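Only a part of the assembly is drawn; its chains keep their places, and the rest are absent.
Order as written gives the chain letters A, B, C and D; numbering starts at 1 within each chain.
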Amino acid sequence: MQICEVVGHVWATKKEEALVGMKLMIVRELGTNPRRSETSFVAADTVGAGVGERVLVVSGSTARIAAGGDRLPVDAAIVGIIDSLEADCEKGNGEHGPV
Amino acid sequence: MQICEVVGHVWATKKEEALVGMKLMIVRELGTNPRRSETSFVAADTVGAGVGERVLVVSGSTARIAAGGDRLPVDAAIVGIIDSLEADCEKGNGEHGPV
Amino acid sequence: MQICEVVGHVWATKKEEALVGMKLMIVRELGTNPRRSETSFVAADTVGAGVGERVLVVSGSTARIAAGGDRLPVDAAIVGIIDSLEADCEKGNGEHGPV
Amino acid sequence: MQICEVVGHVWATKKEEALVGMKLMIVRELGTNPRRSETSFVAADTVGAGVGERVLVVSGSTARIAAGGDRLPVDAAIVGIIDSLEADCEKGNGEHGPV
């Protein structure tokens, strides 16, 4: 699962029927190399996440299962809202220290 | 789902039978690090997207489902046309601000 | 689907039984950031592509379907030979202009 | 499988029902290009790994199987704790030498 922050919403009127009613959030991966950290993408939300919250995001076929159905046209989904995380930064670059 | 812009079309006469009649669009991911932003690829379109529109694209096995069949040789598909998106750029780099 | 160019062949005598008789081509993705454009990989070919041709390549579980069987040990497959592509380069970096 | 180091834990109270009781660890890939080596992500742990240990991590649909069920909303899982690894560094950059 990727550690992401919810940064916004996206609206699409014209879309696949199966996406109607699904809450779509823009998320951005956290804790990665700053050179690559600007990648944001859209994930379906079923846990009630809000902008500014740190969340766990699953991708691929797992996202369909998380979103509630094998036939959903979804390839990323928020599966949890992070309360806290604790990382040993001594061996790393401290990327999660200030998170 | 990736946030992409439709930038063109691709034509292939010699192809797998299952691709006949499928509308194939060239899309490019938006909102990522400029150093990586030039990646373009081909996605099947079932929602009627046109060049210049911002779209939501799914990849992998989800694309087959979105394109209408588990046996389709498709690994990327446009699932929605974006009306608007709203991202909190204060914590980010504003990549979606001007989009 | 990735836009690739066929750049060569690969031969492997010792391999999984299911790969026997399968035509394996070396392909390289086109139109991406020059810093990343050198990635080449091997794809199964079922459409009769030749070296120098631009092709559409699918990856992952879709490649097995494209190659003709769910049980094939294949994760990339050529599904079409590109006749032409037309991309709006005004908003991009023209990567497909000279292709 | 990726060669990773366990660097921490993550807690999420609000999450998908199926994740309740699952041990979620923050892992970071080892042995890659330093420019890319800071990517950390979350993996389900079923083998009892602890912070500081080097582990093997599987991703994608394989992670669901490793975690114990096809319907689990998990896309990364620790499948083994590395006792030792031996890599020929003469042809490489010695990235595993000091590991």
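In this text, a contact is a pair of C-beta atoms (placed from the backbone, for glycine too) under 8 Å apart; a residue touches a chain by one contact, two chains touch by 3 or more.
The structure displayed is predicted, hence computed values, not measured ones.
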Homomeric assembly size (copies in this file), of which only 4 appear in place: 5
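Operating definition for what follows: only the chains that are shown with their structure count from here on.
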Proportion of interface numbers common to chain A and chain D (over half same, under half different): different
Rounded Å distance, chain A centre to chain B centre (Cα mean): 18
Chain B and chain D: spacing of chain centres that average the CA atoms, whole Å: 30
For chain A, residues contacting two or more additional chains: 35-36, 60-61, 63
Pairs of chains found to touch, sorted by chain label: A-B, A-D, B-C
Parts of chain C lying in touch with chain B, wherever the complex brings them together: 1-3, 31-33, 35-36, 46-48, 56, 58-63, 65-66, 77, 79-89, 91-93, 95-96
Partner chain A, residues of chain D touching it in the complex: 5, 7-16, 19, 24, 26, 28, 35-43, 51-52, 60-61, 63-64, 70-76
